[in-house]
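Got a structure here, written out as structure tokens. Questions coming.
What follows is an incomplete set of chains from the complex, kept in their original frame.
First chain written, first letter: the chains are A and B, and each begins at residue 1.
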Amino acid sequence: MLGTLTPYPNWLNTGDNTWQLVAATLVGLMSIPGLAVLYGGLVQKKWAVNTMLMAFAGFSIVLIVWVLWAFNMAFGHPIGGHGFFGNMVGMPHPIVSHFGEQNRANIPLVSGTGAMPPFHYPTSTLAYFQFVFAAITPLLFLGSVMGRMKFKAWLLLVPLWTTFVYAINAFMLWGGGWFAQQGALDYSGGYVIHLSAGVSGFVAAAIVGPRLKRDRQHGVPNNLLLVAVGAGILWLGWNGFNGGDPYFAGADAAAAVINTNLATAAALLMWVFMDMRFSKQRKPTLLGAVNGMICGLVAITPSAGWVDGYGAIIVGIVASGIVWVAWTYLPRIRPFSKVDDALGVVYTHGIAGLAGGLLLGFLGDPGMVEYLGKGKTASFSVNGLFYTGSWHQVWEQLVAGVWVICFSAVMTAVLCLIVKKVVGGLRMSDEELETGDLAVHDEEVYPPEPFAERVGVLAAASRAAEGTGEDIDDRSKP
Amino acid sequence: MRLVVAVLKPFKLDEVKKALQVLGVAGMTITEAQGFGRQRGHTEVYRGAEYEVDFVPKIRMEVVVSEDMVEPVVDAIVATASTGKIGDGKVWVVPVDAVVRVRTAERGVDAL
């Protein structure tokens, strides 16, 4: 029959393709179920369903937006023109035709220019890999606005934000846009994802307004086992998050994986140490450990494959320490004391992401090779201040960080106001705020067992006890 | 005024509630309870180790009623909740000095 069928084109490398798809799947799992149940367990019982539904729905919306236009805004051909504005965003275009899905992946301003080696897999792989990053970002800032934002407002804010904030930041740093051209770097999203999510969440939380006073006062988590489930998936899923970002299953991917784990381990231990040493209670806590873990994961993200292991450990310790202090003291001063950032995303993602981005400028080890040069070509690596004495990279990181903060804040504010107009308010009604999931979805996270169901045990037990007679009673008479 | 307290098998709650409504009882308060008596508990086994659970789940119903309703209410509960099997539960009646409806501060039978 068709004896000469072949499984794939010759530009395709099965190892790279597999790595990228698996890395993407791991990152997907970080959102669904990872973040969904991490947040679902961290929020009050009354908001667990709402939070999880917003996570599942947000994840879905981003994918549709991504394939229809946003992927090419972030990784396609520049919209044209020179300078800053001409290199701010890519031309929107769908990628879901058969050609769009199966042709060879390319990022015109990056792999297209030889700034990195050409990809060994199709556009579907690249687009799906980049989608899971795009999807987790609004889910992260859901943590800031949970417990009061209208579901419909969320359904509208997510696609707008992905289009007008995420895709633009991504193009400028990853798609070969302006900041990339200046030399600013972001290995896997300390800026594009975490700093942006932290800032945007904070701004959105300010605009949506705080949760009910009662919710803020009594906002205890509902289930620490599920927090552990989510946290564990985040940690190991991050092997895909950072390991996938060289775009090849090479030596740098492996280094990024081990560095990610190193920073995370160090940050977790650092937070536990701070809790044991400096917290009021002087006790280690599981949720503190999880906070530290997230700080480490976030902070190593901008530099995972460009620092060595020592650098990674330093990143973890420094970022965790900074965020611990910020988490403890900033809530006392404005604007942090005013804005109800429910799960503290601005600290563990915003501040940790910024710290990690800046630290790259200091710790980037020129000996860490992402892509090997051949002949007269230099390998690609990063020159940190501590190795070269040059402030160049620090400066680039600073400028890009400031941009991401300002742009994300302003755009998010604008988008929130638009959504408010369109949907008629960003907040739920008072009745919904008071009742939570039951009012908004007619569901509860742990639906109560009806009284009638509790009979089962009895039925069996009494039958056992009765035997044949009536008053068998081997207990009442001592 | 009297307080009728009934400790019953949980699956009888709906029937009893309906029977009392028929008598004109407008409200009641339920708590989950664990009973100990002639009816045996059960054993649970986790990883080979046995754990005895002595107590059986019950619901505990409180109804405040006027004097003349005590007998009909007790009778209705007993009639409805009885299965004839050990563990059907107990009803007891306690004197009540005063009842108040919180919403209106009404007292006595008006408060029911």
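The working rule: a residue touches a chain if its C-beta (ideal position, glycine included) is under 8 Å from a C-beta of that chain, and two chains touch if they have at least 3 such contacts.
For clarity, every value in this text was computed on a predicted model and none was experimentally measured.
Q: Just one copy per chain kind is placed; express the composition of the whole complex as a label formula, please.
A: Assembly composition recorded in this structure file: A x3, B x3.
FYI, only the chains that are shown with their structure count from here on.
Q: Report the inter-chain centroid distance for subunit A and subunit B in whole angstrom, where each centroid is the mean of the CA atoms.
A: Subunit A and subunit B have C-alpha centres separated by 52 Å.
Q: Considering the complex alone, what residue numbers of subunit A touch subunit B?
A: Those residues of subunit A that touch subunit B are 451-455, 457-458, 460-466, 470-473, 475-476.
Q: Which residues, counting only subunit B, touch subunit A once they are in their complex?
A: The contact residues of subunit B facing subunit A are 9-11, 13-14, 30, 37-42, 56-57, 59, 85-87.
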